[in-house]
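A single protein chain has been removed from this complex, and every other one stays in its place.
Right, subunit A next:
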Amino acid sequence: MKIFTPLLIVTLLLTLAAQAHDPSQHKDKAEKPQCAALKDMDIKKMDKQDPVTQALIKKCMKQLHPEEKPETEK
């Protein structure tokens, strides 16, 4: 039994090491930005100079206006 404790600790540490952060590992469980909520926020009333507003719009552009593609792709 005694041998199991160090073994367990080593396994645990190895598991932790394998979980070191790498954005590509998060791809599968990634949730999509829920941009529908943006419509309720009333973009017109939001301050266009505000970096938060700009970031929100930028992030949701593709979802909200998928039709706005360059001419060649149509």
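The criterion applied here is as follows: a residue touches a chain if its C-beta (ideal position, glycine included) is under 8 Å from a C-beta of that chain, and two chains touch if they have at least 3 such contacts; residues count from 1.
Keep this in mind: contacts and distances are computed from a predicted model.
Enquirer: Identify the UniProt protein name of the omitted chain, choosing among "THIF-type NAD/FAD binding fold domain-containing protein", "Mono/diheme cytochrome c family protein", "MoaD/ThiS family protein" or "PQQ-dependent dehydrogenase, methanol/ethanol family".
Expert: Cross-referencing UniProt, the chain left out corresponds to "Mono/diheme cytochrome c family protein".
Enquirer: Go through subunit A and note every residue touching the omitted chain.
Expert: Against the missing chain, subunit A presents residues 20-24, 26-27, 30-35, 37-38, 40-41, 51-52, 54-56, 58-60, 62.
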